[in-house]
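Everything on this sheet refers to the single structure shown next.
For this view, one protein chain was removed and the others were kept in their places.
So that you can tell them apart, the chains are marked A, B and C in the order they are listed, and the count of residues begins at 1 in each.
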Amino acid sequence: MSVGNLDPTAAEQLDMYRRMALIKANDERSRKVIMSGRLVMPYYSPRGQDVIPSAVSVNLTDDDYICTIYRGTHDMLAKGFPLKDMWAEVAGRTTGTCKGKGGPMHLTCPEKGVMVTTGIVGSSMPIANGIAWGSQLKGDGRVTVAYFGDAAANIGAFHESLNLAAVWKLPVVFVCQNNEWGEHTAYEKTSNVRVADRAAAYGMPGERVDGNDPFAVYAAARRAVARARAGDGPSLIEAMTYRFHGHVFGDQDAYMDKARKADAMANDPVLRFRARLVESGIAGEDELAAIEAAIEAAIDEAVDYALASPFPDVAELKRDVFAEELA
Amino acid sequence: MSVGNLDPTAAEQLDMYRRMALIKANDERSRKVIMSGRLVMPYYSPRGQDVIPSAVSVNLTDDDYICTIYRGTHDMLAKGFPLKDMWAEVAGRTTGTCKGKGGPMHLTCPEKGVMVTTGIVGSSMPIANGIAWGSQLKGDGRVTVAYFGDAAANIGAFHESLNLAAVWKLPVVFVCQNNEWGEHTAYEKTSNVRVADRAAAYGMPGERVDGNDPFAVYAAARRAVARARAGDGPSLIEAMTYRFHGHVFGDQDAYMDKARKADAMANDPVLRFRARLVESGIAGEDELAAIEAAIEAAIDEAVDYALASPFPDVAELKRDVFAEELA
Amino acid sequence: MAVSEKTKPAAEGAAARPAKVNILQAINAAMADAMAADDSVLVLGEDVADPEEGGVCGVTRGLSSRFGDHRVRSTPISEQAIIGAAIGASLVGFRPVAEIMLMNFTTVAMDMIVNHAAKLRFMSGGQTHVPIVIRTMTGTGFASGGQHCDYLEAWFAHTAGLKVVAPSSPRDAYGLMRSAIEDPDPVLFIENLPTYWLADEAPESGYRVPIGKANVLAEGSDVTIIAYARMIQEAAPAIARLAEAGISAELIDLRSIAPWDRAAVLASVAKTGRAMIVHEAVTPFGVGAEIAATLNEELFGRLKAPVKRLGGAFCPVPFSKPLETAFAPQTEDIFAAACALVSA
Partner (left out) sequence: MAVSEKTKPAAEGAAARPAKVNILQAINAAMADAMAADDSVLVLGEDVADPEEGGVCGVTRGLSSRFGDHRVRSTPISEQAIIGAAIGASLVGFRPVAEIMLMNFTTVAMDMIVNHAAKLRFMSGGQTHVPIVIRTMTGTGFASGGQHCDYLEAWFAHTAGLKVVAPSSPRDAYGLMRSAIEDPDPVLFIENLPTYWLADEAPESGYRVPIGKANVLAEGSDVTIIAYARMIQEAAPAIARLAEAGISAELIDLRSIAPWDRAAVLASVAKTGRAMIVHEAVTPFGVGAEIAATLNEELFGRLKAPVKRLGGAFCPVPFSKPLETAFAPQTEDIFAAACALVSA
């Protein structure tokens, strides 16, 4: 099946930038707010991986689904997760998308297709299959993206999920964000093989791309999404990137090679893409500045909204355990 | 590393035949005894797969280890599991190798290296890794063989185990006995890929062989065992065979293609190898007949011994739960 | 699974239902009727479709032929993927009935069941929910040994967000399955293997048993015996023998373990003043502990004897027949324990 031109249009490029600029700004703000002590939460920074979901999501609509992980605010924001609902949730407020009960590791927003956020390594994949099975049964043409990390490619759920998706030809795109680290352990210490090369073990296409190159990710995602929509089955994309920060906020990341990290941060994929947009004349400096200013304003509003919102009542402990409130 | 001649010597060929003749005779007797009602147990016939462990085991010593599954009497007998202990165990007698507490799905005989028999699909592999890790630590040069079925190649434990074995370069040989069936489900319905081809996903050698050809299995096992002993790491062997009977005794196997099954049984690998031994002059008809007669006599003795042995006392419910007997 | 030979073609049951059916057929009929009534009901698991004989015991036989192999899917041996697929489909409007062949195999899918199915409603603040049924069978009696017979219901009852049921008759099996499929939350449906072929009065189509309601099988005044699943078959004869011995025993079939019917159990024990809980699971930290603790809290000072717990021996399930038989509570044990309670 032909997926047509694999280069993003100018509009799509700007769209991608909008998403990654939001991810970058939101991450910087999150760390600032946590550092200031105004918020206490386990925070898994997605910085460095900003490009991947941005380039994937321009190939998706609000009707498409994603399942992501604790390190997933970038995936969610790229998919359109409302800022205010997100901030209120991570602040544990009743106005949060999960009424403050889920928190950062379980952010959920069905209207935008953010169906599951899991704190268990590998568990985004088996559930993504089920959502995609639903689409296959309904014939609604929707696609489900399962995001996961490089280290998750070593856990049983990855194997069972890719095999079932391939055998059932499910409309899923498995997107592995290879940031070279699983907590404090380097990927190469835990596997002899590239994640993308494991696709062959299931008879599905597997592609390794530069996750910091919006064009490369866009093309791979476009192919995979088209394949899924056409009913031709799942694909595996391994997007190579690098984790700018420690595993979790507070992690001193002494185990990460300083030079490698400095180099990655010096080549910030968001700033590189920004410069490229200006060079290629797709956007003017002030246009981008305006976008960034609007993002900052939106985040200001979201943070204020979140911190001004009330905390849930303890009665919430009895609600949402089952459909019926507990006595 | 060179493993020298990959053809079994005449002595090894006769040795292989002895093992498979025992497996065949023991299976036929087991089904007869169960049919007669003298024994009640879940019985998973290994007939059709007789050649595989026979050809693998001539490359092993009593010091080497195996972990096998509910369908494993062939693997055990090929490894030297004493007949009397086995029959007493499946008869649930106190003289059984596990005092009758384990039964057919958990036959164990450390002296012969039969360390674990599991009833859980896939679970022979993670434990085999640990035994092999022990050998690696001790430097005792022992090899551990993990036997499992084709359908087990779709479960998470397979993935985690092959990956860890490859990364840790463990002296394990993963032997998949592909009998085309997982209970009532055909392998091709549950995977798009050959089991052997999954070895590439872990960076270990994978080989698919005709599991009914003693020479092919011997050569593959010899290579894999030598590699493991040399400290070069694990291998995956997919031995193609066919299940002569239903999944479990009593299963009417209506789901199995009659012609395919008849054909497999008509080409009984044990009888084919027997004929070959005679043709090639490695063994005379009467020599083989003598071997078979001795096997029948040994089985007679084992069955009588088992059925004449006492059942365990209910006090055994309090023993072997922990080292210390329960109050 | 050494029982296939016992299998009888079930299913079409939904169409023309005989006066008597066995539990296996009742479960089959409940799934068939639910699938006929609601297109969103799906079935998945190992061997569940008809080319694979509708399950090793035939519980799902006929469903894929009748409703199509898109709604009734045999799976690879991948329990995490099975439950994950059920959860995901339920998030987008389906009502999957997933089979985990034997209860011991839930151990390879606990993350999906406990961290996800049970918690997604709460963690999402009610934005999503997981209306799935997880069918699983277990039980001693077929010499399957240590890894095929465990009763692990206490684990799931200890998990907020899960419901757990364990029927003992064809009517209850049908009625609870219909209720479980319609329930907005995940329900673990525990089937007892040895009693699959127990035939009894056939449920009328559409019959429901509400989850959380116990059933008083025999009224009595001296002692209350609380049991479920196969233990009902062991307890019933004990009741008769107790009657002969002049002891009037009340038998309560719990049917639902989570939530369990506190009202019914408390009312009965308030009346009899003596209680015994019988289950096949090992006694320590079992379901009996929760019921005994509750009875003592609620009826403090009103009990005539300490609550008795009768469970499986505290060991893995043994293979050898005399050991396997001794492992689980039997009629004589129940009879003797009841006598002891009454004469205490």
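Note that in this section a residue touches a chain if its C-beta (ideal position, glycine included) is under 8 Å from a C-beta of that chain, and two chains touch if they have at least 3 such contacts.
In this text, all values refer to a predicted model and were calculated from it rather than measured experimentally.
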item	value
Chains still shown that are in contact with the chain withheld from the display	A, B, C
Selected residue (touches chain absent from view) among C:F67, C:F94, C:F142 or C:W155	C:W155
Among A:P53, A:G72, A:G92 or A:G233, residue touching the chain not depicted	A:G92
Residue touching the undisplayed chain, where the options are A:T118, A:S161 or A:T241	A:T118
Touching residues on chain B - with respect to the absent chain	65, 67, 96-102, 106, 108-110, 115-116, 118-120, 123, 125-138, 144, 156-157, 160-161, 163-164, 167-168, 319-323
Hidden partner interface residues of chain C, rising order	80, 104-108, 110-111, 113-115, 118-119, 122-123, 145-147, 152, 154-155, 157-158, 160-161, 258, 281-282, 284-290, 292-293, 296-298, 300, 303, 305-309, 314-316, 318
Touch residues of chain A, complete complex, unshown partner	40-43, 92-93, 96, 98-106, 118-122, 151-152, 154-157, 182-185, 189-191, 246-252, 254-255, 311-312, 314, 316-318, 320-321, 326
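Throughout what follows, only the chains that are shown with their structure count from here on.
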item	value
Approximate Å spacing (C-alpha centroids) for the pair chain A, chain B	46
Intercentroid distance (Cα basis), chain C paired with chain A, Å	40
CA centroid of chain B to CA centroid of chain C, Å	36
Contacts with two or more other chains, residues of chain C listed in rising order	75-76, 78-80, 108
Where chain B touches two or more other chains at once, by residue number	154-157, 189-191
